[in-house]
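Apart from one protein chain that is not included, each protein chain of the complex appears where it belongs.
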Amino acid sequence: MRNIVQVQDLHHTYLPGTPFEAVSLRGVDMEVAEREIAAIIGPTGSGKSTLIQHFNALIRPQMGKVIIDGQDLSDGNLDVRALRRDVGMVFQTPEQQLFEQYVGDDIAFGPRNSGFDATEVRRRVRKAMEMVGLGFEEFKDRLTFSLSGGEMRKVAIAGVLALEPKILILDEPTCGLDPGTSRELLCRIRELHDNQGVTIILVSHNMEDVAQLADRIYVLVDGQTVLDGTPRQIFSQPQSLRDYSLDVPQATQVMHGLRSRGREVRGDILTVCEAEEEICRCFGFAEGGGTGVT
Amino acid sequence: MIRIENLHHTYNIGQPNAVVALRGIDLLIREGEYVVIIGRNGSGKSTLARHLNALLLPTEGDVWINNINTKDAQHVREIRHTVGMVFQVPDNQLVATVVEEDVAFGPENMGLPHAELRERVDEALLLVGMTPYRTRPPHMLSAGQKQRVAIAGIMAMRPRCLVLDEATAMLDPRGRREVLDTVRELHGNGVTVLTITHFMSEAVEGNRVIVMDQGRTAMDGPPREIFSQTEKLRDLGLDLPPVTQLAQRLHQRHPAFSGSLLTVDEIVEGLCRFPQPVEVVA
Partner (left out) sequence: MSEISAFRHVTIGQYLPYGSLVHRFDPRAKLVMFTLLVATVTFADSYTASLLLLAVLLGITHLSRVPLRYALQGLRPALPWIAIFATLQLLFYKGQAGGQECQILWSWGFIDITTCSVRLVALMVPRLLEFMILISLLTLTTSTTELTHGLERLLSPLKRLRFPAHELALVFTIALRFAPTFAQELEKIMKAQASRGADFGEQGRLRFIQRTRNTLPLMVPLFLSALRRAEDLSLAMEARGYTGGQGRTSFIQLKAAPQDCVAVAVVCCFSAFILLHDFTALDELVVGTLGNLTRVAFSCVGH
């Protein structure tokens, strides 16, 4: 699979040459393959927002290269409009950007800006709403601000999906949502990836979500990629994770705890199910609810 | 300390868009407790919280704070000095342009003399660990830091009870940890704590868990007891934290292993009491 996103030695400084100068990125390298789900994790202030804003040309590379789908984003002749159709960006708490009175109109904002005709806009809006689980007929004429928080977030995400992007970037998609809505949203993101072949880049603090969804994780600390690999590779390094004060899924924490007590268990466990299996295997617990050792 | 009798609350009562939020709550909260209130969205958690400092008044029933009824308009100030509240969005609680002035806002409202204002601000900032940031403007702080300043602002009023209304929902893991550590310490110093959250993993912080559903209290007891009722929790739309899920599954596989464990350390300890078998059954 070719790389749809390539970042090479990217640097960025805010307000250079002023007394308020602040270095945000110090040489970031990153690659995302087509149809992959990549996650970027790191503490606040590590440069995650700055990094992802390069992907749809909100920020241009000051030093280093960013190549999206073969296009070099340092190119002066870059068609920014077209890029923003291919790279959809969902910011943190996206429901704050809703402005149209009716749900359907707000979701149509993106396609309308792209210049599609009314039929095409309608088709896209319908498809986007279905993808997030808002029935087209039921919701398109609802008043935007009469919806619940979770519903408004879905409207905001649909607004980006209506552009039918190849790459979808989500910044903390489940921030502030209750567990039930969170889970539903992540399922739909998964579906989007599986059914439509969309490349997903996730920025998240929620380690359990990241462990389950991501194919590849990039750990960003202080403007640099300090770790990258599959979830199993990343989470099986307790010392590194502690150094960077990152949260680890609870199931993984248990395994690390056992290992530090000298028990021979795998350290690259990600889910409760896997932990259960591995512990039972290791400690000789019965298979499936028995009363003793088989 | 807090007594709630037959509390009902309906928003927009008597109007076509009326919403019943609370349907008869009876509750007694004693000094020194750390109560965690959990429930789905719409279960009435926030509505309940806002009755505790008279921000909302019951449409039926009574709420007594240290034997003062919240409907008693003369004593509302006293109630708000006794029960302090921290809200979900850190930014929207900070009033002043400088941290220490914001912390002073509450005590200023109490009409305290200047020397005491100074003392309380210093004390509160120390309690939450934000003393080095005293002269910073709020917009230069992280969300977790802002929330701690908000807590300091409340603690400067020296309330007996602290209510946190989804105070960690908008924070990243580090911010959440900072706030939880601060609250734990405050509880250790004798403050009664009431947290509203939808993070099940925060429920283990308290010594009492109340589960709300559709305006009523559905479950009420210590964390271990509540978490052992998996079925009921699932019906109420709640999930156990991964740690407890794991413990329960292991318990099913091997009944000698206790299923009501709440923390990672407890599971590790529990497992380490079992010898690792020399020969692993294939």
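Should a chain be cited, it is by its letter among A and B, assigned in written order, with residues numbered from 1 in that chain.
Going forward, a residue touches a chain if its C-beta (ideal position, glycine included) is under 8 Å from a C-beta of that chain, and two chains touch if they have at least 3 such contacts.
Every value quoted in this text rests on a predicted model; they were computed, and no experiment measured them.
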*Could you list, sorted by label, every displayed chain in contact with the chain left out?*
A, B
*Hey, which of A:I4, A:L51 or A:L98 is the one touching the hidden chain?*
A:L98
*Of B:G44, B:G153, B:G206 or B:P242, which residue touches the hidden chain?*
B:G153
_Using the touch definition from the top, which of A:K65, A:R81 or A:R261 touches the missing chain?_
A:R81
*asked:* Which candidate, A:A38, A:I67, A:L147 or A:L163, sits in contact with the chain we can't see?
replied: A:L163
*Going by the touch rule given at the top, which residues of chain B touch the chain that is not shown?*
53, 55, 77, 80-81, 84-85, 87, 89, 91-98, 100-101, 104-114, 117-118, 121, 137-140, 150, 153-154, 157
*Touch residues of chain A, complete complex, unshown partner*: 14-15, 20, 22, 49-50, 53, 56, 58-59, 81, 84-85, 88-89, 91, 94, 96-99, 109-110, 113-114, 145, 159-160, 163
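The rule is simple: only the chains that are shown with their structure count from here on.
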*State, to the nearest whole Å, the distance from the C-alpha centre of chain A to the C-alpha centre of chain B.*
29
*Which chain A residues qualify as touching chain B in the complex?*
43-45, 148-150, 175-176, 178-181, 205, 207-208, 245-247, 249-251, 253-254, 257-258, 261, 263-264, 272, 275-276, 279-291, 293-294
*asked:* List the residues on chain B that touch chain A in their complex, please.
replied: 40-41, 142-143, 169-170, 172-175, 198-201, 237-239, 241-243, 245-246, 249-250, 252-255, 257, 264-265, 267-268, 271-272, 274, 276-277, 280-281
